[in-house]
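The other protein chains are all here in position, but one chain of the complex has been omitted.
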Amino acid sequence: MFKLSPAGEEFVKKELTRYETKRSAIIPCLFKVQEENKGWVSPEAVTYLSGLMDLPEAWVNEVLNFYTMFNKEPVGKLHVQVCCNISCCMNGARELTKHLKDTFNVKEGEVSADGNVTITRVECLGSCGTAPMMQVNDNYYENLTHESAVKTIKELM
Amino acid sequence: MSKVPQPSELSNWYLPGILKGLGYTFTNMVKNILNPKKMSTLNYPEEKYKYSARFKGNHILTVKKDGSLRCTACMLCATNCPAQCISITASEHEDPTVEKYPINYEIDILRCVFCGFCEEACPVDAIRMGPEWQTPGLAGADFHYDIKKLAYRANLKGGIQSSVDDKERHEAGI
Amino acid sequence: MEVKILSEHYDKPSYKSLDGYKELGGYEDLAKALKMDPKQIVEDVKASGLRGRGGAGFPTGVKWGFLPENGEPRYLLCNADEGEPGTFKDRLMMEAAPHQLIEGMIISAFAIKSHKSYIYIRGEYNDSIRSLEKALAEAYKDGLLGKNILGSGFDHDMDIYVGAGAYICGEETAMISSLEGLKGQPKLKPPFPAIEGYLGKPTIVNNVESLASVKYIIRDGVEGYRKHGTEKSAGTKLFSVSGNVVKPGNYEIALGTSMKTLIMDIAGGMKPGRKLKAVIPGGSSTPILTADEAMSANMDYESIASFGSFLGSGAVIVLDDSNCMVDMLGILMHFYHHESCGQCTPCREGTGWLNKVVHAILKGEAREKDLELINGISNHMMGKTICALSDAAAMPALSFLQKFRDEFEYFIKEGQSKVRGVGYAQMHH
Partner (left out) sequence: MPKCTINGKEVEVKEGATIIEAFKTMSEDIAHYCWHPGLSIAGVCRLCMVDVEGARGPQIACNTVVKDGMVITNQSEQIKDIVRWGMDFHLINHPLDCPICDQAGECGLQEQYMKFGQYDPEMNQQKVKKRKVVDLGERVVLDSERCILCSRCVRFTDEVSKTNELGIFNRGDRSEVGTFKDKPLNNKYSINTVDICPVGALTSKDFRFRQRVWYLKNDDTVCNGCSTGCNVKAYFNEEGLFRVKPVYNEEVNGHWMCDDGRDIYKYVNKEHRLLKAKNNSGSQWSELTAGKAMQELHNSLFAEIKAAPEKTGVVLTGQYTNEEYQAVFATLKELGVTQAFHWNDTDSDDFDGLLIRGDKNPNTKGLQNAASAFGALKSVADAEAAIASGSLETVMVLAPENIAVYSNYDKTFAALSKAKNFVWFGANKTECFETTNSSNTWMIPIKSFVEKSGTFTNHAGLDQTFNYVTTVVAGALTMSEAMTLFKGETLEFDLRAKPMTSMKNNHFTLNRGEL
């Protein structure tokens, strides 16, 4: 059974009063849950959070499922998201994704055997001028080549 | 418009008519004895006429590959039946892709007028009318054909399969 | 040529901090504005001809004018949910000059008499979030936010709301829904946000660049601001140039500068040996322009509109002769299918359908008449939904098909790209 840390619960309580409605706190609280639950939000966590926030489960679940930044499945330690929208594709993002998948021997969206890497293709991350790019957990890595991308991920491991 | 031929004068004399009739009988008798293959009648019930496969005779419920009924219990045949001789009881199937199936399917064959509307109404080719046409029975209950009789009677050898498979249809997204 | 007004100091790291910003003239205009009559500021913004920089190009001052005379509380929302493929100017602005945005927002809030504002920022922009959070803390500490700002008696609170990954939240009513803790689905209009917005209260939603520009209208005055740009498209604007050019990046130019200058000179022109094929002038939603059209267009709202497209958010995506148009459309259709919020039927089903049809072409499974089908679907998605996302999906489909039909026909017939000579598997890995 998932439970937030005391600091996390404190955070949720603060967020509940930060905005004009309690409901607004769902997104920040889900981010907190995701942070403390190894990068994803489990159904148990939704039950727990809706109890903590005193909001219907359906509301929390609706928000959770609507936004792409919440992971509904477990992810690896490094969540590598490669932008594959138009400008990035022109600059070889698809080839880069394939290269990364081959290098780390992992299928798209799945966690690698060692639990380290998940590689997903995502839509525009607002870094079109520095394509191709990837986001590893919270940080952007831009103007990548196949070699530099692999090197970056390996260094982060 | 056809006209009934008026009897001629000659027919008032009965004998020529009788002789003419006997003549026909004897000619045909001799013909049939000499050439039984050209005989236009059958020695029923020892001999039986073979109807075309499209003959609208007794109903057959078709089955899927696994031998279960294709019928989805949609009741369209029953709705369409002018003789109101079909009664179906539907139930929930445990497989969600099948969802609904008949636990009871009965045709009152004595009420049936063999019009074939059930066959035409069926959206899944679950009911067909086959070449069998004899419907003997000793009691009233023998004329209420149930699933066992409609789908699995001995001469169907485990059931007739339709050429379209449900599962394939489902996977193809139809 | 580049005209650096907004981006004058973006290259100086010190500009990010409050002290550095103040050294370079920061918050002087706020002090000036707080002494003005709020109504006068609204009038000035109207007169300046500033148009919304987020995409729709609606005059900012006019939008402010829609607010009811009375009605408290009223909210100012800053739309920093920059998700349009090809656009990355807001990110630069928030990372390089967070105080510039904050100052612009305080002035705007003062003008519309709002005491609470939110910056709705997309969750992926972690650097921008950090930069803004730091700047907000500095501003509160310095008394630039909170009660009685700079002794003017004007109170204002500002907060950041971090989105969680949905393109549709860049639509103003969807952003309001998201901020209210609902799914980010657009709301029915009417009522418009200026009448009933966030929590049913009057709300103004403006783009980052629009709000930051307000500062310069105060600084330079209406005349000074209108010095750049054209009569109907006044001022300067940041353009995000990306795709197959030598120097992609953000460039600030006066509106009305020719696209040729922007692409060929400022952004360094095409990569060696390549030829310009097409340009998407305002982010992926806007109809594509052919090379000829692009080279004769100017970067202002009217000129682009005369070619049947839009200036949008100012994201110039440059395609060269190595790009297969069917492939590019496939990417865009996948994007809109992925991002449709699923509320209105024509968009929910239409984006999925378009994606399927375009990918059927790519996979060599399409029929000749599918091109007409794309037209049919697109035409019946346009203008039939609550927000403009279905238009945004339909417009590229229609324009790609209209202007590069031969490539689509070739793909259907041969099962491979006319430009690249390979099929789907090789292009998509």
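Letters are used for the chains, namely A, B and C, taken in the order the chains are written, and counting of residues starts over at 1 for each.
Here is the rule we use: contacts are C-beta pairs under 8 Å (C-beta built on N, C-alpha and C of every residue); 3 or more make two chains touch, one makes a residue touch a chain.
The structure presented is a predicted model; accordingly, all values stated were derived computationally and were not measured.
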Shown chains touched by the chain that is not drawn here: A, B, C
Hidden-chain contact residue, picked from the options A:L16, A:V46 or A:I153: A:V46
Residue among C:V45, C:L136, C:C344 or C:I412 that touches the chain left out of view: C:C344
Of C:T60, C:T87, C:T385 or C:Q416, the one touching the omitted chain in the full complex: C:T385
Absent chain, residues of chain B that touch it: 72-76, 79, 84, 90-92, 96-97, 99-100, 123-124, 172-174
Touching residues on chain A - with respect to the absent chain: 43, 46-47, 50, 56-62, 65-66
In chain C, positions touching the absent partner: 166, 183, 188, 190, 337-346, 348-353, 356-357, 360, 367, 373, 376, 380, 383-386
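Just so it is clear, only the chains that are shown with their structure count from here on.
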Overall pattern in which the protein chains touch one another (line/ring/star/complete/other): other
Two chains sharing the most contacts, counting C-beta pairs only: A-C
Computed distance of Cα centres, chain C from chain A, in Å: 24
Geometric centre distance via CA averages, chain B-chain A, whole Å: 65
Contacts with 2+ other chains: residues of chain B: none
Chain A to chain C touching residues, read off their complex: 18-28, 30-31, 59, 62-63, 66-70, 84-87, 89-91, 94-95, 97-98, 123-131, 135, 138-140
Footprint of chain A on chain C - complex, ascending: 82-88, 90-91, 122-127, 159, 161-167, 178-184, 198-199, 240-244, 248-250, 280, 284, 315, 317, 319, 323, 327-328, 331-332, 335, 338-339, 341, 427-429
